[in-house]
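Before I ask anything, let me first share the structure, which is written out below as structure tokens.
Here the complex is missing one protein chain, while the rest keep their positions.
Order of writing sets the labels: A and B. Residues in every chain begin at 1.
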Amino acid sequence: MDAVILAAGKGERLRPLTENRPKPLLPIAGKPILEHIIEKIYDKVDNIYVVVKYKREKIIEHFNNYDKIVFLNQGDLEGTGEALLTAENYISDEFIVINGDIVFEDSLDEILNYDYAIAVKKVNNPENFGVFLVDEKNNIIDLEEKPKFPKSNLINAGIYKLKRDIFKYLKEIPISERGEKELTDAIKLLIKEKEVKAIELKGYWNDIGYPWSLLEANKYFLDKIETKIDGEIEENVVIKGKVIIEKGAKIRANSVIEGPAIIKSGAIVGPLAYIRPYTVLMENTFVGNSSEVKGSIIMRNTKIPHLSYVGDSIIGENCNFGCNTITANLRFDNKPVKVNIKGKRVESVRKLGVIMGDNVKTGVQVSFMPGVKVGSNCWIGANCLIDRDVEKNSFIYKKDSLIIKKLQ
Amino acid sequence: MDAVILAAGKGERLRPLTENRPKPLLPIAGKPILEHIIEKIYDKVDNIYVVVKYKREKIIEHFNNYDKIVFLNQGDLEGTGEALLTAENYISDEFIVINGDIVFEDSLDEILNYDYAIAVKKVNNPENFGVFLVDEKNNIIDLEEKPKFPKSNLINAGIYKLKRDIFKYLKEIPISERGEKELTDAIKLLIKEKEVKAIELKGYWNDIGYPWSLLEANKYFLDKIETKIDGEIEENVVIKGKVIIEKGAKIRANSVIEGPAIIKSGAIVGPLAYIRPYTVLMENTFVGNSSEVKGSIIMRNTKIPHLSYVGDSIIGENCNFGCNTITANLRFDNKPVKVNIKGKRVESVRKLGVIMGDNVKTGVQVSFMPGVKVGSNCWIGANCLIDRDVEKNSFIYKKDSLIIKKLQ
Partner (left out) sequence: MDAVILAAGKGERLRPLTENRPKPLLPIAGKPILEHIIEKIYDKVDNIYVVVKYKREKIIEHFNNYDKIVFLNQGDLEGTGEALLTAENYISDEFIVINGDIVFEDSLDEILNYDYAIAVKKVNNPENFGVFLVDEKNNIIDLEEKPKFPKSNLINAGIYKLKRDIFKYLKEIPISERGEKELTDAIKLLIKEKEVKAIELKGYWNDIGYPWSLLEANKYFLDKIETKIDGEIEENVVIKGKVIIEKGAKIRANSVIEGPAIIKSGAIVGPLAYIRPYTVLMENTFVGNSSEVKGSIIMRNTKIPHLSYVGDSIIGENCNFGCNTITANLRFDNKPVKVNIKGKRVESVRKLGVIMGDNVKTGVQVSFMPGVKVGSNCWIGANCLIDRDVEKNSFIYKKDSLIIKKLQ
């Protein structure tokens, strides 16, 4: 049994988080989506073919030491079908195909029992997904992409058990208008000739469609962690709830940590800092004096040194927050925060902070309105209230008029 | 012996605190002014007639379980005389009449010994009160309302021991120009025919004329409390001075509490919060990380979650403060803070913060200049400096011009 993981996409809806990394590398509960997938299947397969393209060097660097993994580079042609074709020359007859940007709890044991099977999930909004129609034996009899009027609430969960003859169909299907070969087009041919089972996934599943999906999945998996404190804990630190503090991390004096939370190696918290539930501090981060982080993912090397609040936010790598940088995460009217996704205003969740790329520097007393996106490499000048999205490589500041009078 | 408490007024000088409640319900040292009064007399009288009108449902709700209390609704006619007349059909021959918006320390034992007596206080500014002239036997011989040139420094403290024949005089006096019947007009007739003693009240007395009077009285009564800690105290909490922490309150880790202070049931402090002397946190309030409250009254359900400072302020119910909401409470020139009271600028005290109604929401990094009043139900946008009074139901915000340049 082999596996193919499709990890070539650009993840545009996840911008700016995907400006410098592919979506499968986004961290959930302290490790990349792709690592979650690989852990699920590592002991069940002989080889894992990871099909890469966008920012592939980052994936290769991260998974370099895994013996079973072979990286395959998708060529100019786009699409999941084309991605799978990349593996044709390597793969054994039995294999599982997994989208590289999903997280799930199911063991995959059931789906591996079939020649042909596709994982499905029941959802309330099938119109946003690929929708399956199945017969009374759970064989798939139809498949529609994002139908206006879905015929069922069973959606394609992005996990397929296949055999090599899928390649025949992949070659038959045409290249789509947008120049892609879609795996689902081949599936449509497959279901006409073979029994393809719809296997409902057990437990949690999330395709990380939006930035806030990352926070939602992070929350889900943080609720599953068990306490493990290997880092250095200074005086008067109070820790509550389930917390992982890795070796090499340090919680400085008089800080308070409330789990579930993960604090990774090299991270420093405090003194006098406050980490609240559903926070992940990645490697070498720093959250200092009187700062508070809640429900957020803080990526590597980012520094939040003093008097700052980061809530329900995702902050990229190598950011540096000036003293008293504050994220707002709630509207006055309590309605869902709206976020610009590929040009459209999309309703997210009731509490959402800032979505920030890498290498952003903020000045002192900067604040962000809920749901704002800040591209990588920006400088945000002191005392600015950022109430709109900021494109990458921007320097944004303000010049207040000051009135000067002579005293006496 | 019966009692009549006059609790029908609007308390306009106490706006916005009285927008949603009558003045007798304003809390001092954790309970309403009216409750302080009732406790003083409850064991000394048979019935307590509380004359209500403005927002009377709030008074009735609060004191519903007191057996001796009968609520009487003052009709269309205004004035303290009319209020007392409301009780005519119920009251016994001996009774005490107390303004419902005063606080005092005196036991009232002495005044109850007389047929007719009125409590007086010596003050330095009698011109703002009703002023008595007394003879060598302490019988009142004259009464003037807010005289330009007071004949004494003995003022009417708002507590009268009377008998039923006062009703005769109340019926004789005319309705004033502003359509009211004043109890003091009847007193003027009474002193011509009866011996009416001026009884000087012992101890503290305050008629809560202004918002800052509430803070002053709060301070006075907090100095009298005895420590009683029934709430939950987490790790590394440091408590100094006299503090009442009610059952159901929680002081979270690494916080510091300096009394005198009262923290009522359901209130949460911290972690890492700082409560300073002369603070009252009413039921279900929250003062969180790195926040500091000093010399302030925070009413029920109000949340001050992070990095905020509230000093010498009164904050209504159900308010929610964005991160880093700051009250200024001191002028650069150290002069008394000025406050708008019924259209006039009135000098208050050297340190005064914000006077805020109910249901106010502030954004992140909001600040208030000393002595500002904010009406109920307002939204104060992020990063605003509020340097003027804000009417209720206002949404106030700003739009800074931001300069955006491309880096590199």
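Here is the rule we use: contacts are C-beta pairs under 8 Å (C-beta built on N, C-alpha and C of every residue); 3 or more make two chains touch, one makes a residue touch a chain.
Computed from a prediction, not measured in an experiment: that's the story for all the values here.
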Among A:323, A:355 or A:372, contact with the omitted chain is made only by A:323
The listed residue (A:147, A:209, A:248 or A:271) that touches the chain absent from the view is A:271
Contact with the hidden chain, among B:254, B:302, B:318 or B:348, goes to B:254
Note that chain B touches the absent chain at residues 236, 238, 240, 254, 256, 272, 274, 290, 292, 307, 309, 311, 324, 326-328, 332, 365, 367, 369, 377-379, 383-387, 390, 393-400
Even though one chain is not shown, chain A touches it at residues 234-236, 252-254, 271-272, 289-290, 306-307, 322-324, 361, 363-365, 379, 382-383, 395, 400-408
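As a convention for this text, only the chains that are shown with their structure count from here on.
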Cα centre of chain A to Cα centre of chain B, whole Å, reads 53
